[in-house]
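In this view, the complex is presented without one of its protein chains, the others remaining in place.
Each chain carries a letter (A, B and C) given by its place in the written order, and its residues are counted from 1.
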Amino acid sequence: MTDVIDLQIPVSADLLVLARLTAATIAAKAGFNVEEIEDLRLAVDELCLPLVRAARGGRMQLRYVSEGDSIEISCTVQATEALRAVGQDGAPEGRAEGRAEGRAEGATGAEGRGQDGAPEGRAEGHPDDTLSARILDALVDAHGRTDGDGQDRHWLRKHRASLTV
Amino acid sequence: MTDVIDLQIPVSADLLVLARLTAATIAAKAGFNVEEIEDLRLAVDELCLPLVRAARGGRMQLRYVSEGDSIEISCTVQATEALRAVGQDGAPEGRAEGRAEGRAEGATGAEGRGQDGAPEGRAEGHPDDTLSARILDALVDAHGRTDGDGQDRHWLRKHRASLTV
Amino acid sequence: MDQTFEITERPAAPAGPPVVEVKGEIDVATAPALRERLNAQVDAGWPTVLVDLLDVTFLDSTALGVLVGALKRCREAGGNLRVVMAEPRILKVFEITGLTDIFQIFPSVDAALQA
Partner (left out) sequence: MDQTFEITERPAAPAGPPVVEVKGEIDVATAPALRERLNAQVDAGWPTVLVDLLDVTFLDSTALGVLVGALKRCREAGGNLRVVMAEPRILKVFEITGLTDIFQIFPSVDAALQA
């Protein structure tokens, strides 16, 4: 049986919980055990976080595909045109923490923040991105990212260990 | 501030919980109080249920729009071509309960069940649909349905009572 | 996840009806299991059944439909369905659907057993 779930949310700290709840729900339906469900819940969070940290505003598209004993999740951020222009002008990087907090307060105020003098391209990483990568390494079978069409797509795949019937 | 969330899931009893979790999350973000959040969680369930009861397989599209102090949710089921053909052949109605259980077991086994001799058009209501309508009447400010393009769209709108800052 | 759904059955005491205790969310995914368990009690010869919803955190029209169906079966067998609940949020669902008049509702299992 194949289940496909699509979720599209504003890039917003307050809504990332939905990415986790959706992962937990599809994993439970696919027969993942409690520990595997928890692993996937954390993994999808870490899959999205580098995109959340790098993006300002825009929309995040998540796709969950459950097939047989494996689940694949992908996450893509579609920046608005205004944001993409800001992100590519190569201006110096702002304080990482300041950016994270600004984003948490209102994802749709992005155009306003685009003028606050601290724009940043999406290629540079946040210090926490290293932790995200280590967590993904430990929790999933495979993960990676593909760049294309100005879209940064992050994906992961996880099998459940044992057949539960 | 406007937040838009799109959720697309297989029509499946096991996944309706996601429609509720999403409603609760966007309502919390919009400043709805605990009782209003619970009301919306039940309301979205009842919004979808008549579609879940009537459909066999197919995909359910939910859109959540949070704007100012109000949230609007719409739910549309897109039947697969195979299902639509079965649904329109006018054959006699099967036992309501039997259908509900069959669906709970596997939304994507729809083609198989289409041949089990109890197909049904989507116009006839399930006895529980009356309860769903009463619950919606009590919990939301407005709700309704529009038919078009072979799609049955159910929607609701709810304001939060008081300004929470 | 806090949606853990669970049904526990307690055999009838000499004096009273069997108690079916439900925990968690009763929705379209979990209601069929509840219907089966309630029907099984009536089929086993118990015309009156007590259903304990004290630990139910969510309940929708599907759950109400199952309870109405069970009530009907109990009455046909010459008994009744006694519903135990106390949480205002759960009671509210019965009220707005006009079902508080149809069911015998009790605030505790003890009250329902003594009825």
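Definition applied: a residue touches a chain if its C-beta (ideal position, glycine included) is under 8 Å from a C-beta of that chain, and two chains touch if they have at least 3 such contacts.
All values derive from a computational prediction rather than experimental measurement.
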Full-complex contact with the absent chain, from A:L16, A:A30 or A:L156: A:L16
Given A:V4, A:V65 or A:I135, the one touching the chain that is not displayed: A:I135
Touch residues of subunit A, complete complex, unshown partner: 13-14, 16-17, 20, 35, 38, 41-42, 45-46, 49, 52, 97, 100-101, 104, 127-129, 131-132, 134-135, 137-139
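Here, only the chains that are shown with their structure count from here on.
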Length of the line joining the C-alpha centres of subunit B and subunit C, rounded to whole Å: 25
Distance from subunit B to subunit A - Cα centre to Cα centre, in angstrom: 27
Residue numbers of subunit B (touch at least two other chains): 14, 17
